[in-house]
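Note that this complex is displayed minus one protein chain, with the remaining chains in position.
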Amino acid sequence: MMEIKINGKSYQAEEDETILEVCERNGIRLPTLCAHPDLLPSEGICRMCLIETNQTKGLVPSCVEKAREGLEVFTETENVKKARKINLELLWADHAGKCAGCQRNGRCRLQDLAQEYDIDEFKFVPRRQELKSEDELDLVKDNWEHVAMDEENTSITRDSQYCVECRRCVKICRDMQTVEAYGMNYRSSKTNVGTPYEMPLDCIFCGQCSLVCPTAAITEKDDTKKFEEALQDPKKMVVVQTAPSVRLTFSEEFDNPPGTLWEKKLVASLKALGCDQVFDTILGADLTIIEEANELLQRIKNSGPFPMFTSCCPSWILYVEKYWPEFIPNLSSCKSPQQMLSPLVKTYFARKAKINPAQIVNVAIMPCTSKKYEADRAELTASGFQDTDIVLTIRELARFLRKKKINPATLKDEKFDPALGISTGAGMLFASSGGVMEAALRTAVEKMTGVALGKVDFEMVRGVEGIRCAEIAVGDLKLKVAVAHEIRNAKKLLENVKKGESEYHFVEVMACPNGCIGGGGQPQPTTPEIRLARIKGVLDRDRGMPIRKSHENPVLKKIYQEFLGHPGSEKAEELLHTKYTNRKKK
Amino acid sequence: MQIITKNWEKIKPLEIGSYIRVGGYESLRKAIREMSPAEVIEEIKKSGLRGRGGAGFPTGDKWELAAKTAADRKYFICNLDESEPGVYKDRIIAEKNPHQIIEGLAIGAYAIGAKKVFIYINGHYDGAAEILEIALKQAEEKEFIGRSAMGSPVDIEIEIFRSAGAYICGEETALLNSMEGQRGEPRLKPPFPPVRGLFGRPTVINNAETLANIPYILKRGAKTFAQIGLKSSPGTKLFILGGAVKNPGVFEAPLGTSMRDLIYNSLYGGGIAKGKELWFVQLAGACGRLVPPAKLDQPLAYGQCEFALGSGSILVVHKGVDLKNLLFSWADFFHRESCGKCVPCREGTYRLWEIAKRLQNNDGREKDRENVEEILWTLANTTFCPLGNFAATAWQDSINLFGDQIFDQK
Partner (left out) sequence: MSFVQKILLKFEPKPQNLLRALREIQKENQFVGPEVCREVAKYFSLPLARVFSLASFFDDISVKKTRKKIIKVCSGGTCLMNESEKVIRQIEMMLGVKVGNDAHPKYKLELMSCRGLCDRGPVMIVDKNIFEKVKAEDVDDLIKNYL
């Protein structure tokens, strides 16, 4: 520990802390574009966070300078302010006049900085009335030549005219997810983030890039128009399901502290928009647990194949299909909660409610961009139609509500529709890393031992480390389990399993940091601190639910009785299980 | 006074024998057989030799830092990227006496304990690269370099690495990145290359001209070298005269020679070209200071001049030259060569280029002067690497000297 001075006041700093970290901890505002707590160490690229100190010459980036004994930092000198203004104005020269039609108008990091530092966006770029010569028009057109647009996939939209080359997307895709679908291409003013040869994006669609992008250069694909059309079509019945984590993060989109539960407001908002039925994906999660626990028991009986991997994360599935197809036999054949609930809606529910399933539009509110990809997978049509029609990330839903001038805070609380709306604490745990494992254990252990669980908590699989392992005694069996989040950790785990250095019965993998609460479609910003608060919200919610084991879900008991038969039955196989494809490039 | 170009008239670049006959490779033999690496470093330090690539950093200190840093292996690199407009002296050394560079390089590698050595040479210098390849083979055949150099247990393996067309790769950390299969973007400093360089190992990067001085220093002694030129900036320099001089070309002169001497002395530039009148001088290349005639008596040396000599280019600009063309030439160069990493340089050089193009077409606007001054300020003060400063210098001097001339045409 040491003491440093910032703007004349003393603060404590640890060895190896950057000045930016000390400032952020103490509420001293510094503009940043390329720095992000998930992307350390920072590299001092954008030059927004420059400051002056008594031990350095000139302006230095605070995201890189480390705290030292006797350091005195000045964050608001004339030179610092001049640097911020000019550099922001240079950045804005490419953005001037583009805000009105932009998807992130009003919720954009670049706009925040422009407002905070009083800049003139048209300083370095001519306004239309100033354009005089043809040459100049050529120059302006030449700048537009280097725009890369990508609307060719279901999940992520790119438009490099908004890019500020902060490199967050390149880093997160390369360092956290090991996929490296993006690169920094070309040089000089043509420098652009993009795919090689501007090919369509070829990745796992986890959307982390869209989560960290400070502008609209990379965004989730906007499906709100499709949603609006469905709502306005009198012939269609709009059935919505909501993921476990979004009922927590929804509150952040409307300025609540992270971890605030807004389940009833979420349902109310969807009803206010005109959705006919609002169901709970957690019911799908409970269903997944029942089927998956049964599958695990079968594998234990048949001695393999081990390890069995969870299959509810579509990015994880794509990752295995593209890069580790030899592990496809290990994936659980269970569909994800979203994809289990959707066909039930178009078969079981449609039948009971006497509705023509062709008229149902299944909408899912998800924390995740790859759910859009998943909904579109050719094989997911067990109901006879495309099971899930539209997936909206929570960001899109919030944007849509704001557009319709609906403020959830003013709405009266509403509950899920009971037909497919009862849920358990176990299903809620799906929202964070380790949750699927814990929920599965609550069911599997009881089923295997035949003894009711007294304490339902399995703390050993909770936590934030990248890879967590545990051995759980279940009767005579030592059940070896592991939990991984972020693909870089999943990759390490797969490598260990392949080499034979690790052996597990059951492994949960989530592509996003800390699981779905850190998903690519969650509200911005998302930081390690915010995710911790969300995790607490998840655990609190689980503790507060009356039923905490998936197999005790009363609606599910009825559905098995009336419709599915038993876990693993032919009907269950037809509707709730799936097959995977080897997509590895030759 | 000849240190670098000594005996060049007797040397045939493709015949190692012609170099050996004038005492070539004796310094390398002395270093490896009679001196310890520490003694070699001490000698270079005593000589006061400073880097000839433009920064003028004391060479001995650089070698000492690398030698002192513990690592499993170390690297030595000769920087022959030479992309500064107006500068071609390193190409001349490589084409006239390649073995001089190779000898200096091998001595440096021995001094810091580097087994793997690279000559990083400009991708367009095909001729010089071919000559160096042949010279390396000949030196290896004679067992001066390669396995068991000079019959000792020391290995010195020298390889050529061609650049691929990027000025920024002349900057040492960008150079290292391009050698590691990365984009040629500069790295944060510290750490400095002698501590953490190529693949994270201690690496010394020296300009080719710097290395061309090493054989002389070991042969004649550090004291002799230190007495040439100035105390704080000893030795000679290859100056490149271009533009409106009678004798454009490369000339060796002691450090401390004045610009006036270099331009007018018949030994060097020989005076202003016929029919032209001196307007001003630009030093160092596209990144250099502008010197008005009144200041030409100033000496050119490292560390103490009002005007930095950089890598030694002296461009004589005559009256009648359209300054707007020169301004555009500078802006165009730095815009093209910006690596694109940091905001001020990527966007600043682009906007400067736009304005320069309009000024060249006599299409100036009211906010141009203010915008240019702000762009130059941010380039000089907020960029990730010195290329920002380089881009701003000549424009800044132009505005200080001729500001009204530039912006007053509406």
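In this document, chain identifiers A and B correspond to the written order of the chains, with residue numbering beginning at 1 in each.
In the analysis below, a contact is a pair of C-beta atoms (placed from the backbone, for glycine too) under 8 Å apart; a residue touches a chain by one contact, two chains touch by 3 or more.
Not measured: the values here are computed from a predicted model.
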Practice prompt. From the listed residues B:Gly165, B:Gly200, B:Gly303 or B:Gly403, report the one that touches the chain absent from this view.
Written response: B:Gly165
Worksheet, complete the sentence: Where B:Gly221, B:Gly249 or B:Gly364 are the choices, the one touching the absent chain is B:Gly249
Fill in: Identified contact with the non-displayed chain, of B:Thr5, B:Ser27, B:Thr69 or B:Ser83
B:Ser83
Item to complete: Could you tell which one of A:Pro37, A:Gly183, A:Pro325 or A:Gly463 touches the chain left off the display?
Response: A:Gly183
Worksheet item: Among B:His124, B:Arg220, B:Arg260 or B:Arg365, which residue is in contact with the omitted chain in the full complex?
Response: B:His124
Fill in: Sole residue of B:Lys6, B:Arg183, B:Arg196 or B:Arg358 that reaches the chain not shown, by the stated touch rule
B:Arg183
Fill in: Missing-partner contacts on chain B, residue numbers
82-88, 91, 122-125, 161-162, 164-167, 178-184, 240, 242-244, 248-250, 282, 285-286, 315-318, 321-322, 325-326, 329-330, 332-333, 336-337, 339
Discussion item. For review purposes, identify every residue of chain A that touches the missing chain, sorted by number.
Written reply: 135, 138, 142, 174, 179-187, 195-197, 199
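As a convention for this text, only the chains that are shown with their structure count from here on.
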Fill in: Gap in Å, rounded to a whole number, between the CA centres of chain B and chain A
50
Worksheet entry | Contact set on chain A toward chain B in their complex | 43-48, 50, 58-59, 64, 79, 82-83, 86-87, 89-91, 93-94, 123-124, 126, 130, 132-133, 135-136, 139, 164-165, 184, 186-191
Worksheet entry | Residues of chain B that touch chain A when the two form their complex | 166, 183, 188, 335-344, 346-351, 354, 357-358, 361, 363, 365, 367, 371, 374-375, 377-378, 381-384
